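What follows is one structure encoded as structure tokens, with my remarks underneath.
For this view, one protein chain was removed and the others were kept in their places.
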Amino acid sequence: MIVVMSKDSTEENLEEVRRRIEANSGLKAQVFHGVERIVVGVLGTVPPDLKEQMELLLGVSEVVPISKPYKLASREFHPDNSKVVVGSVVIGGPEPVIMAGPCSVEDEEQMISTARAVKAAGATVLRGGAFKPRTSPYSFRGMGLDGLKLLKMAKEETGLPIITEVMAPGDVDTVAQYADILQVGTRNMQNYSLLDEVGDSGKPVMIKRGMAAPYEEWLLAAEYVLARGNDQVMLCERGIRGFEQFTRFTLDVAAIPVIKRLSHLPILADPSHSTGKWYLVTPVALAAIAAGAHGLLVEVHPNPDLALCDGPQSLTFENFGNMMNQVRAVASVRQDAPVAR
Amino acid sequence: MIVVMSKDSTEENLEEVRRRIEANSGLKAQVFHGVERIVVGVLGTVPPDLKEQMELLLGVSEVVPISKPYKLASREFHPDNSKVVVGSVVIGGPEPVIMAGPCSVEDEEQMISTARAVKAAGATVLRGGAFKPRTSPYSFRGMGLDGLKLLKMAKEETGLPIITEVMAPGDVDTVAQYADILQVGTRNMQNYSLLDEVGDSGKPVMIKRGMAAPYEEWLLAAEYVLARGNDQVMLCERGIRGFEQFTRFTLDVAAIPVIKRLSHLPILADPSHSTGKWYLVTPVALAAIAAGAHGLLVEVHPNPDLALCDGPQSLTFENFGNMMNQVRAVASVRQDAPVAR
Amino acid sequence: MIVVMSKDSTEENLEEVRRRIEANSGLKAQVFHGVERIVVGVLGTVPPDLKEQMELLLGVSEVVPISKPYKLASREFHPDNSKVVVGSVVIGGPEPVIMAGPCSVEDEEQMISTARAVKAAGATVLRGGAFKPRTSPYSFRGMGLDGLKLLKMAKEETGLPIITEVMAPGDVDTVAQYADILQVGTRNMQNYSLLDEVGDSGKPVMIKRGMAAPYEEWLLAAEYVLARGNDQVMLCERGIRGFEQFTRFTLDVAAIPVIKRLSHLPILADPSHSTGKWYLVTPVALAAIAAGAHGLLVEVHPNPDLALCDGPQSLTFENFGNMMNQVRAVASVRQDAPVAR
Partner (left out) sequence: MIVVMSKDSTEENLEEVRRRIEANSGLKAQVFHGVERIVVGVLGTVPPDLKEQMELLLGVSEVVPISKPYKLASREFHPDNSKVVVGSVVIGGPEPVIMAGPCSVEDEEQMISTARAVKAAGATVLRGGAFKPRTSPYSFRGMGLDGLKLLKMAKEETGLPIITEVMAPGDVDTVAQYADILQVGTRNMQNYSLLDEVGDSGKPVMIKRGMAAPYEEWLLAAEYVLARGNDQVMLCERGIRGFEQFTRFTLDVAAIPVIKRLSHLPILADPSHSTGKWYLVTPVALAAIAAGAHGLLVEVHPNPDLALCDGPQSLTFENFGNMMNQVRAVASVRQDAPVAR
């Protein structure tokens, strides 16, 4: 249920609404200050008479039940698109935001050269893995703290903000000191203690879709973060597990318009992990942009053949430049999806 | 294995190659006349010494083993893109071909008005179902022959060639008298007697991807048709079965660049059946075009709420017009995928 | 909707019920003579007042709406288990029926020796493919009519009735002359012209689950056959397509109790095609029996290494004998599932 305050409502009205909600054991009020109006989300199982109670309070304009299991993540709760702002980068607006860089941070030379190359081509966020989720315990699991330091160095050199994955609740504080955006990977989409922790961090968070997650479970993962009071959340479609094994995963391109309809959160796509093959990255990236994605997460490496991780799906600097030219061309002609029949 | 004839080879050279191949029991020679060269496909299990034998024949320029289980459908067999030509419509060239119309033919007024509307908006092929595959025996199964006649009427009125589904081997002759393109539906992708029959019909054939078919099995379905000597074959990605149930199927957008890499056959996409929801059709259609699709198959109905079949996924004339404007815009900026790293 | 006749109802009462139903355009009456009562299924979209009309007729005991999209296949329509009877073999009773034999008929020696061996081990139906659905057009597609003749020879030799696949509507008459049970394969589960034809044949029919078919679509495939007036229908779980590629398909063992709850039709399982590996056949067969399957379809070959088709998943005579001993042991201790909490 959400309580919409009237335009002329006062701070006291708002305080009373919150007080009345939280007087019910198990309920929590989450206040959202929108551009045009203030909205209060009621979290928890709503007692039958609360709606009427709320409607009678001063300063309340409207009380709307939310039928979806996710509340704060729903379009009903927040009819306009949310924007996540990282320095001068706005995710969720008309311009697609391209986040690019190597799968894993390997050394200074690799990071700096890649950061410069992706910036020159038009990327505005730098990605790079310091803590790597690896299927085998014997694979390279990332440089850890040293990797974070190299990311910071690349940021200082180029001005690009950093997105990097955090895998354990205990690492959130450390990673948050270096990263501008915390990434929750597909394997951790339902790692609830991690979601709680990144929720508390106050940092922007990108939640990749679990490889077996229906839309509703994905939005509920976002709800975990939102329910901790962190509204800087974005989603990333990165391919789901299916029977087709020629590609690593199946990028579900319809997820982009679906999420835009169900939710106000920005939605990006990762054409690298979903396809697993460099020559499929550009066409799938363009598909995502054409379908309305707010951005892309793309793996780029100075020398993919020597990459410690995910070489086959990494773009060279040149191919990334070509991709960017086409992304710009498609983005320049796209329009918003129709909202009514 | 394929035998590439040299440019100055004679008819007799070709005949001898064919004779020698078919002297092996179980082998068949399939001759393909390309723009620049003549190629002979060797179908069946190739004996170890055949390659050397062939290389010694007059007029043979090169003998190339094909590693894939599909031969005639493979890019190795036919390095250039194939084009399927239906009157003035070319499928497989740079211009995307839009095939549009109602799920099922219902009456004259519906067919004529829809044909005019989709033509006006830029569609160049008319779709409409006369024989409908229906999950329940109690659903409307199409108008049959009467539906074919209405399709023909709409063709005469607008000049648009017709694509329609054929479901039974025994119906192929009848449908082929009315249709310009025979469609094999997802449920029949491995209906081998039907594939044989449409192969023998000599008509252009569109093979929709089976809802549980990996790329290889889909290309092998095309191989059935090609192996009957019918090279007018195109493919259509229409969504695969997965765990996500918000959409009817999951459109696998990566299928488009994958098929273009593995095969020379034109590849289209069906955003209507895959999503099952009209408001997802345009973004998914644009995604397919941006990813390089040679065309689209889209359901359009004068009044979707009254449609006998698939109303929720049908576009109104107005929404189809909007989609076409955006399709043209995206198509105008797209480029071919890079072919080398 | 179903109309249950009272015990003392007359032929005339029944005729009047049928007449009144079919007086509605689009409706069909299907009469089912059960052991204890006569039931009339109303097929088609039922008008709102028909229920009341029927209840007022003489000889009608009860009128029950059926909520499922499948009617004749539903447990509501026919509360007792159906039995399919083939000579002395009863499918759907307490004893599991084992159908065994080679993937494809190859020659007389192979068929006769296999038929004798599987009979000696306890199989009561002989399987063998004469028309083979093959993913590649270049694979062995079966011996056709010659294969059917060899099957008949093996039947005459051993007395075992025959189950074999039919793939094309035009082949149904021919196959029905040789086979005791017509098998509809997974690739043809939604080949509706084939379903119509086997429905009309009057022969017992086994419908394998489509590899991407939810339970409801599978039961609707059975409904196609039942709606033609053929009530000798059984189902076979043979594995569904999923992401796990170590096995060919994923046998969905829960399908067995689910089908028994939703439907009255006998349900068997095929441990050979689902696993694709001989060493998994016995444990999966035992699982199916323990879960309540009415029978099994198992591939057995005198020399699996030389089989023209599906060798890796075929059991030797010895392994089949071992499997049968264990199947008997598990079957002897199993009970029916509880029907109420």
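Letters are used for the chains, namely A, B and C, taken in the order the chains are written, and counting of residues starts over at 1 for each.
Heads up, the rule we're going with is that contacts are C-beta pairs under 8 Å (C-beta built on N, C-alpha and C of every residue); 3 or more make two chains touch, one makes a residue touch a chain.
What you are looking at is a predicted structure, and each value in this text was computed from that prediction instead of being measured.
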item	value
Contact with the hidden chain (one of C:V253, C:L268, C:C309 or C:M324)	C:V253
Touch residues of chain A, complete complex, unshown partner	43-45, 69-71, 133-138, 141, 167-171, 187-188, 190-194, 210-212, 217, 220, 223-224, 227, 240-241
Hidden partner interface residues of chain C, rising order	212, 214-216, 240, 242-247, 250-254, 256-258, 261, 274-275, 278-280, 282-284, 286-292, 304, 316, 319, 322, 326, 329-330, 332-335, 337-339, 341
Interface with the unshown chain - residue positions in chain B	241-243, 245
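Here is the rule we use: only the chains that are shown with their structure count from here on.
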item	value
Interface residue identity across copies chain A, chain B - same or different by half	same
Angle (degrees, nearest 5) of the CA superposition of chain A onto chain C	180
Farthest-lying chain, centroid of Cα atoms versus that of chain B	A
Centroid spacing, where centroids are CA-atom means, of chain B and chain C in whole angstrom	34
Centroid distance [mean C-alpha coordinates] between chain C and chain A, Å	49
Cα-centroid distance, chain A relative to chain B, in whole angstrom	37
Numbers and ranges of chain A residues touching at least 2 other chains	242-243, 245
